[in-house]
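Handing you a structure now.
All protein chains of the complex are present and in place, except for one that has been dropped.
We just call them A, B, C, D and E in the order they show up, numbering each chain from 1.
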């Protein structure tokens, strides 16, 4: 199994989720994060104090899926999250040693 | 070492933490996330605009532990977080290549 | 490639980011988390109800980097985030199977 | 400074005019009391100040103390029950509290009759008497002013039962409770034929009617409802003390409508009530923080807010019945005792008065009611005359307090029982866990 | 209770004194109307209440309904356009609305002349007449009171166009719209030479001038601006119903400045307006929640807030023109119809009135204006005389409504067009997506 972590632009969340749903991805976990990278942020000024943090709001998706499905998941995210503009984000894939569904105790692919 | 990621229902946090404490787990990192899965969310309506996002508030635990302790940690979480209702969440286990304690620079199991 | 997860004290964020920038780390993803460990939290009292949760605000960094850079990243974080006080946090290193830049579809080290 | 019975002077004039010519002349004089526009302006302002205490004041004060998932539920319950109270007030509340006397000697001590139901006979020209001979205010203004008292009192009760009581149950409870508890007690205290009024009980702005009444009812309701799930185990820290802070500020500002407004005129007595409402409150806020410090804790923001409210509650019956120094002492004492009630007593007795409606309003109200019988003394700077006897006054105050407690407790028990039969009273455990915002109202307070 | 033309009594005295000696004496009497300090106190209080409706009231009500990323933009647009309105009011608004008559018979029905531009001739001693013979208030107070009406009305319009309209466009639009829409309509309704005034249209506190006007303008502006990106697809839930709740409370409290203040005196008529503003609103809040329930949904906090505003809007023209029971019915009916407008009509017609300025103020204003022609009837407890004919009144009300709609729509179309030419009107899609707080103001509302 794979554990896929994707960082995307917040307003793309719905699109990505729909695309993954169409692919048969049943679940995912979403969190709000701040991203730091090439994309430059707006400068904020408060009474003369200037902050240009380059920390931009992003959304992180975490998706556990079977090895078989993983390449498609990555591709689907890459395509549906893209705006062709800097700061679109990344998809990272890690190996997942095991997965357990808390409710039933099932493990492996069926737990996802 | 293992890196265990668990998604649980928010009101189960205290119970799980106590159970893990009893097991000897010394530390963990907790974050608020939104979960998307089989469990259906409440429909929200604001002046006729209906939203049923199926994004439910969950809590994510991240626990690094020794290989030996990992199975017990998974089992303890699975048992203490369960309500036998849909949406109880998942436990994922990843391999952890290394761990370092920032304060001391210690690495490996002693860093946890 | 490696996927590095670091838990640090919030007020150290700027220092760590600057140090990593100097090292050539181009990007990272940051989130607010609560840490549970040896460090004891302040007791909060609200009209007689005492809460000492030991859940302390921390910042989590996630950094994907090449295998070559990984040791330096870990060391840099360890040094710049340290205050020699309990609760300074941890650095975890996981293996990263693949990385994709959403904008371009590039993969591997060049995607970082 | 005890309130006289108030009635539409027009109506009075007319009925009297029918009897004799001599009387008619007197009545004509009586029928045309002076309405000073300064008084009217002040009483309209005071009325709005009390409204501001409810919305946004109390809604924020209570809402901030609740957990995020119940914020809207608290605000909506407070607001909706206040709206209901306004409609009921117009319907029969005003008539039951300040209408014409029943002919029965006993019953007229407890309620007035229904002649003024749906504000029958009230017009833009009818007036209500004040404490000064021949000075009146427009009756509509008096109706509005008193209406806001009814509205805030029933909303105060909810402080103990939030985060678990059904919205429908709140509405049913509110309607019954106002009718069988609030209106009678308001009549007893403020109508000249009322029981406590006749006894000579001192209650400038409603310490008995509003605070003891609400506090005791809150306690009974909390006991009947049971504790919140997770009480004592889970963290139930206030979700936004910032909101509680805003609420506190608005409560303080608004309370002057309550206290200085209860003079019914823009005069020196109102000025005295204002003075006392400032200093008693300031003293109470600092005293609560000091008590925390002495108990070995940090002086807290919530302590500051709680002290403010405790001081306001305590000075309510005393506002025009005390000198400033007496008020300062009264406020400080009330704060310390309420602090103990909230932090020690509640823990010991183990009831779940979620937002401490009893601990602050109930206890603070009792201290205030009894304390008023002390600070009234001219020796302490109060306005009592030469021949006033403190022991007698204290007996009266005590009696009024006890009666109020008994009446409120019994009436609340009935109201909650009816609400339980009709609505089930409490939300399902899952709904409680998820939060009443989503479960009862289908919304979230925050979507950041 | 229709407002007469108001003018600096000094000026009047002088011009009249020139004609004949007999007149001069009369004029001298007229030139020294009584200024009651109670009235002055109440009118200053009312003025501040209306200011509080704008800031923080409306800014929070609207801001809470917006998304986090546009919170500051909403607050700033509301505040800045209100400031602009104040300066323009002093510049030419007061003169155009309440100045001296033009000599042209037609034009004087629509605006007054520019003699009082920049408040020429207004001093601390000049006065403005009230509805009672010989009773006046300081003219500065009247200028301030009316100024706040202009300021809130233009701010209300923005409700439909937030989250996408440029700040610069808002300012340009505001300046033109006030001049060609608001000032003329205010003159038509409230000046004795005004068109609607002459027709005998009833509008106690500005239902036509403020609410129909703002609501219709908002609709036209929203149509011309187009929908927000993602409308109907993305989640656009209110970012903080807590803020909307605070705003609602402050709007209610402040609205009494509007409604009871429109009596211009601290008297029984103000008391009646106050009474109605309480009960119509309370009824509307509960009616909206009931409508939700009957439609198969949960009674919501936002429903409660929306009901409050709908009730306030509807009772505005009726405040002193109805009895309390009529007001209750009016409020309840308005709430139900606004509920339908906001949840069904808007969806069907598909326009993006972001914060429902049209659905609540426009529709509610119309119900109120027409309804006032009904509840005015003495049969329903209203203050109409014996020989009043409902059908005639309704015709008049209807005509005033239609004219206002047409005028507001045309004027808004012009104002928006000019704003578009000068500023581009709408922010770039990227800026809209990122949020106007960062894009237009370079700040975030929250840095937790």
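Quick note on the criterion: a contact is a pair of C-beta atoms (placed from the backbone, for glycine too) under 8 Å apart; a residue touches a chain by one contact, two chains touch by 3 or more.
This is a predicted model, so every value here is computed, not measured.
Taking every chain of the complex into account, the absent chain touches A, C, D, E.
When you scan D:97, D:248, D:316 or D:372 for touch with the missing chain, the hit is D:248.
Per the touch definition above, the residue from D:111, D:141 or D:286 contacting the chain not shown is D:286. Mapped onto subunit E, the footprint of the missing chain covers residues 35-42, 44-45, 47-48, 51-52, 54-57, 59-60, 63, 71-73, 75-76, 79-80, 82-84, 86-87, 90, 118-119, 123-126, 138-141, 143-144, 147, 167, 240, 243, 246, 437, 440-448.
Touching the omitted chain from subunit A are residues 44-49, 51, 53. Annotation for subunit D: contacts to the undisplayed chain at residues 36-39, 41-42, 45, 49, 67-68, 235, 237-242, 245-246, 248-250, 252-253, 256, 260, 265-272, 274-275, 278-279, 281-283, 285-286, 289, 297-302, 304, 308, 324-325, 328, 383, 446.
The rule we apply is simple: only the chains that are shown with their structure count from here on.
For the touching copies subunit B and subunit C, the fraction of interface residue numbers used by both falls below half; the interface is of the different-residue type.
Seen from the Cα centre of subunit B, the chain whose own Cα centre is farthest off is E. Look at the CA centroids: the one farthest from the centroid of subunit A belongs to D. Ranking B-E and A-E by contacting C-beta pairs places B-E first.
Centre-to-centre, using mean CA coordinates, subunit B is 18 Å away from subunit C. For subunit B, the set of residues touching two or more other chains reads 31, 44-46, 94-95.
Contacts with at least two other chains are made by residues 235, 442-444 of subunit D. Under the touch rule stated earlier, the contacting chain pairs are A-B, A-C, A-E, B-C, B-D, B-E, C-D, D-E.
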